[in-house]
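Not every chain of the complex is shown here; the ones you see sit where they belong.
A, B and C label the chains in the order they appear, each numbered from 1.
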Amino acid sequence: MQQKSLTFITRQAPYGSNKAKLVIDAALAAAVFEQQVNFLFMDDGVFQLVQNQTAESISSKTIGRALETLELYGIEQALVDSVSLEERALSAEDLAIPVKILNVEQVRQLAARSDVVINL
Amino acid sequence: MKFSLLVSTSPASSQGAMTAYQFARAAVSQGHEIYRVFFYGDGVLNANALSTVPQDEINLPRAWDEFLTNHNIESVACVSSALIRGILDSDESARHKMTGVSLLESTQIAGLGQLVDASIQSERLISFA
Amino acid sequence: MSALHTISVSPTNGLINSCLRLVCPGDGILFIQDGVYHCCPPCLLDSVSQDNALFALREDLLARGLLCKISERITPVGFGRFVELTIDYDKVISWS
């Protein structure tokens, strides 16, 4: 199968809407089909990475488990927009999984070199 | 040019679905190919056969159905999005012992692999959210 | 008549500024769903008068990993207290 570089941008907080789940599921599918997948957390999407979430209290599934599967499926790095973190007073130590923090120029380059960008 | 469309909004609740439909018509009228329309999340409600609207309004699921059929365009409703929203073909309806079939005939239920395939096979993937 | 205002979307929406234009002295504000992100830094809630009690739904704080991070002004409440609050105030105005 042909290979393309697909970048998924997740920009919503985890439980208020189902958007976060939609982006993860689509990215996992792309990884299963052995595409080159980038996964970028931006805006309220960085809230998905906060530690110590337990969504059972709202009859939902804690999103961290789905995020951990990203690596299992060959999505090597979770990428995070530095501006979005700073705006929310978060840093790498606050996050539940290891991430690579991208500065503005790196985020721009990521978008520029991707064949497809999916931003739900 | 070979397009695919990703539609993830409900026709009843937001304009994105209508914009996608208008875009699809314009692309086809210019002679372009639409490889696949993928309905995802609330977008699966675009393939809702049970939807009815007042006579002076457009029934967008019916409009999609006619357009996709007339131009022989493949469309897919994501299976997990469809099941939770009660969009069922006759197989799924029987399997879940349900009282109805709610998927338009022009659309099939399938997995996210069809979105990935559309991303790869098409020259442009246009998302309407 | 007093009101309990519920806010259910994140600070990114800027909705709280609209809500605060309707908040009267003695009104309460309850943060629910993604609204609970208002309860942590860098949100300061300084623009909310000390005259207005601030609550957040414990279940939503827990889900989002925020229970230990919230500002001292915020009182976490469960669904039982949520119901009581809607009675303590004369009406409920929801912001989403």
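Quick note on the criterion: a contact is a pair of C-beta atoms (placed from the backbone, for glycine too) under 8 Å apart; a residue touches a chain by one contact, two chains touch by 3 or more.
Everything numeric in this text was worked out from a predicted model, so none of it was measured.
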Per chain label, how many copies make up the complete complex, given that just one of each kind is displayed? A x2, B x2, C x2
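FYI, only the chains that are shown with their structure count from here on.
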Can you compute the centre-to-centre distance for chain A and chain B, using the mean CA position of each chain? Integer Å is fine. 26
Once you find the CA centre of chain A and the CA centre of chain C, what distance in Å lies between them? 28
Separation of mean Cα positions, chain C and chain B [Å, integer]: 39
Note the residues in chain B that touch 2 or more other chains, in rising order. none
Going through chain A residue by residue, note those that touch at least 2 other chains and give them in order. none
Mind pulling up the chain A residues that touch chain C in the complex? 13-17, 43-44, 47, 50-58, 60, 62, 87-89, 96
Any idea which chain C residues touch chain A in the complex? 8-10, 12, 33-34, 37, 40-42, 58-60, 62-66, 68
Of all residues in chain A, which touch chain B in the complex? 1-4, 6, 18-19, 22, 25-26, 28-30, 32-33, 35, 116, 118-120
